[in-house]
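Partial view: only certain chains, each at its native spot in the assembly.
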Amino acid sequence: MASHTNKKLQPEAAKHLREILVNNKVFAVALLLIVIMSFLSERFLTTTNVFNILRQICITGIVASGFSLIIAAGEIDLSVGSIVAFVGIVTSYLMVTVKMPMVIAILAGLLVGMLCGMLNAVIISALDLPPFIVTLATQSLFRGVVYIWTNMVSIIGLPQEFVNIGQGYLGVIPIPVIIMVATFLIVWFATVKTSFGRHVIAMGGNKEAAYLCGVRISRVRLGIYGMVGLCCAVAAIVLTGRTASAQVSAGNGMEMDCITAVVIGGTPFTGGKVNIVGTFIGAFIVGIINNGLNLLAVDSNFQIIAKGLMILIALIIDRLSTNFLNKKRRKE
Amino acid sequence: MDNELLLKMTDIQKSFNHVRAVRNGQLEIYKGEIHGLIGENGAGKSTLMKILLGVHQKDSGTILFRGKEIAYKSPEEALNNGITMIHQEINLVPQMSVMENIWLGQEYLFKRAGILNRGKMRKRTAELMNRLGIEINPDSVVSSLSIAQMQLIELVRALSRDATLIIMDEPTSSLAQKEIALLVKIVRMLSAEGVSIIFISHKLDEILNVCDSVTTMKNGEFMGRNATCDINEQTLLKLIVGRENVSGFHREGIHATDQVVLEVRDFCSAGVFEDVNFCVHAGEILGVAGLVGAGRTEIMRAVFGADKHDSGEILLEGQELKIRNPMDAIQKGICMLQEDRLRLGTVYSMSVLQNASLATLDQFCSATVVNKKKERSAFHEIMEDILLKFHSENESIKNLSGGNQQKVLLGRWLMAHPKVLILDEPTRGIDIGAKYEIYRLIEKLAERGIAIIMISSELPEVLSLSDRVMVVRNGRIAAKLNRGEVMQETVMAHAFGINKEE
Amino acid sequence: ASENANQTEKNQEPAATAENSAGTDAKALRIAYSMDSLTEGMVAQMEGVDEAIAAFNNSQSGYTASIDYFNAASDVEKQISDVETIIQNGYDILMFSSVDTSGSLPAMKAAYDAGLTVVDTRKMDQLDSCSISLDFCNEPLQGEFMRNWMQALLDDGKAEALHVGIVYGAAAQTYQLERGDFVKRWAEEDPEHIIVEADAYGDWDAEKSQSIMEDWIQAHPEINIVVTGNTAEALGVANALIGAQKKETTWVVSFDITNEALIRIQDGTLDCAVGFSPKDNGRSMTEMGLKVFMGEYEGEKEYKDDHVQYVDATNIEAYLAENPIEK
């Protein structure tokens, strides 16, 4: 009898594993990339290099975690990069010029980031304007303020404890990696475990139906953009620490990196679904590609082609494996 | 009727992932025949039809159409070969005009040197609509129409193709009697012209009245093919449900208390409705009848806060309420089931469970964290009442059959335990077995003291369930009838505006 | 209404719009500066330009000069559009820092043909399309300086060979690619001593350059000098090297002598910056333009000057003594 149960269980487990793979096929793509890369370069699969990659995806990763919700809600935020630059400057200015204590400067930075995000939400909701245009406008708004404020000069001379946030280690683990993982956990929790997360998905899936179920679209939007603003602020602090300076050009073009990570990660561009773990793996895949191309010393112009091709191949593998797994499942 | 076999489907099988939607599909259609297809929700009717149309590919089995074996890969092929289908859910492009929707995919008919001749298109549309007796402006944008009007446009579109076989998947579920009569007339006319029709419906009387023969399905399997002259409602019911005696439903007496729960005074919205005054009592079922486009939905949407109104007030338990949006209404205990389940009800990207709990999520939250256990148990409690069978609560609602989606949405509002429950076409697409259960459920809710407003285009439903009936005509309340005086004829008379007494 | 019309009339005279600081009878002289992109260096340069204009306005030349800046944001098409607007708008002098030597040419030519005094600040080698071509802050010259500085490392025996990593600027900004390309040409000439180990685009971004360097530390440990495009990239590269405790054995060099670069040379995280004092540069290019406009310049159409310099640990004190960092 026991053996009978066992027999029944095994295909169940296999089926289960397949389910997990189907829902997180991007995971399989990442694994495949890792295998290929370790064959191409023996330097790839070393602890140092893995932490290297993780550290390099931190900034994009932290912003992309929140950005998943924007995409899931069927909206877009082009201003993330500018918010990152803005918060970097605010925090550094408060520390270096105003000589505020670090903790207060960081808190102020976080607040500013959140408010910037919320400003986007308020404009979109209050005037019922397309998020694309609103955030395009605030993108140049925030960036312009940074330029005028700093007169294009980066802020340097940050206190060492602050720099440590971007460069330090906790044991062997880089602090930015810890912050990124924490951010992903929090966003994941907010998305999967709370009513807020449910409302975000409902809003992206069918805004009208969500509204008729009592979901307050404008409040949810405020939450989403505020959260992304907060993520931007966290990223800004890590970035400022990592480069030991607040750069006026920080975060340029970041929105594209974020969308790439989110969409590779399996959150559809049309909204209604979200995969936070997928976003992490998406950012990781982009990180592997960048790192791999550098490790292999691919010519800089070929890198541009290779990056495009590899993203495409990753998605094609993803798609083909889905089809294959679906077919197998149907055969049973 | 010719005895020429037009279509023969044998041993059709179709699975979606691990769900076996059709196990043994059999269907024979003769030329000029009106053939009914019936079965419980999720029996596989729509799936079988979608296989025929090339939307889904069969796993096995053979399809013979006009003597040739076919396996269409896309609807385009089927359409080009003379098969068209009115789908269960509305399939229109909301941003386009009525005329553009009707001729979508057939624009080549109006092409001259690559240019679309819109004048000719409009003329053909008008001709077609005239012939069918449908009055909708060809130039109005589809998103501004009521769901019934959309359903009629789907009908026009199916007829525009001069097909030899027309599949109608619950074409009457969102139509009121007048339109149904029109549809039946059209179907008979087509049949006389030699067009075959597959007619899916949950209304037994309709099947028996309209169809020449009927195929029954259960759990994806073929249960039998009968000529309608050989059977009656009872035998049909047995075929569908598998049991002999499925009791009908009849509500005894008036149960309403005289405690007014909801009162609407002088409600008015320019161009939509005016002078709307009514109240509902605790434990009362208020039926709302009227023709398509009379404004029933619009009035109730305004009460629910989904639409704006210009003037008038709402009182809940004697207290005046400010309802600006559905959120306010739901918080105060007023809930509304929408009639357009595709556009206004379901969130396709979410699971069955998530769809059901969307409106009541806060109940299962502590500090905004959803307690999934509570959520699930509340859901299962309700779903048992509704007789919903599904494979997994985590399945996407998109994968449920139309009727089962409707049950989930109904369940959504039952989970809210409201004071006032507005139901707009609650049994739309629900099979007869479940329908009576739902009637009983509504009755039970009323017994618990909930005030229920039920908009329905199925008069028998309104008559058997309601304590009082309110008839709406042209955005005004034409009559309020008490249970004793409610008769099919009086309701219709008020709905049409023919008052016999005068 | 007629009053209004009058005013409009008057406004069309350039003299009425200019500030009359130098005297009531001074004529207005309008300068437009079409810049390739707005960077920290450009902002410093603008200060020099403004200084030169202020000096000119105090010099009783009979003119009152004013300047407007147009930022092409590294877009050739936008620069052409800007110059179209400039021509349209009645300026007298155009200071032109081209986005691309070939692509921006039609713009410069059009301005010259329209009768403006055109100052080519980037040595585009098109002497018949400008009034004067300045050869003191162009990229090839800067590359030469950097090459000399690097050659000295070999000559002094500080390294047997230079294993170079090149961090370019942005691919779209082709003019500045020279900041890395000179190394590649050099490596072809002298493959024994100059070895290009890897190259990548840093997009002028500290973080991106930092990631690139982190990867190179893994894959190309033999790199002993990194040539970067600007201070931000150099900063990122230095951060990565410091993090891996390799800064001591790796030179980091960059272009543009910014305040930040000076500070970093002082603290040893940057080994050499080649460039020009942007402020001086701005000052002298403005002076040249004004001279040409006034007809006071009689030299060659191509004007050379040795504005380019390098700053490293050996000469930083001297440099700072002359050009103190302002707060």
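A few comments on the model shown:
Just so it is clear, A, B and C label the chains in written order, and each chain counts residues from 1 on its own.
FYI, a residue touches a chain if its C-beta (ideal position, glycine included) is under 8 Å from a C-beta of that chain, and two chains touch if they have at least 3 such contacts.
Just so it is clear, the structure is predicted and the values come from calculations on it, not from any experiment.
Expressed with the labels used for the displayed chains, the entire complex holds A x2, B x1, C x1.
We take it that only the chains that are shown with their structure count from here on.
Taking each chain's centre as the mean of its C-alpha atoms, the one that lies farthest from the centre of chain B is C.
Chain nearest the geometric middle of the protein is A, using mean C-alpha positions.
Averaged C-alpha coordinates give centres for chain A and chain B that are 42 Å from one another.
If you average the CA atoms of chain B and of chain C, the two centres end up 71 Å from each other. The distance from the centre of chain A to the centre of chain C, each centre being the mean of the chain's C-alpha atoms, comes to 36 Å. By the touch rule above, chain C contacts chain A in their complex via residues 38-40, 42-43, 168, 171, 197-201, 203-207, 210-212, 214-216, 218-220, 232, 235-236, 239, 243, 258-260, 263. Interface residues of chain A facing chain C in the complex, by the touch rule stated above, are 41, 43, 46, 48-49, 52, 55-56, 59, 147, 151-154, 156, 167, 239, 242-245, 247-250, 252-253, 290-291, 294-297, 299-301, 303-304.
Residues of chain A touching chain B in their complex: 193-196, 198-199, 201-202, 204-206, 208-216, 271-273, 326, 329-330, 332.
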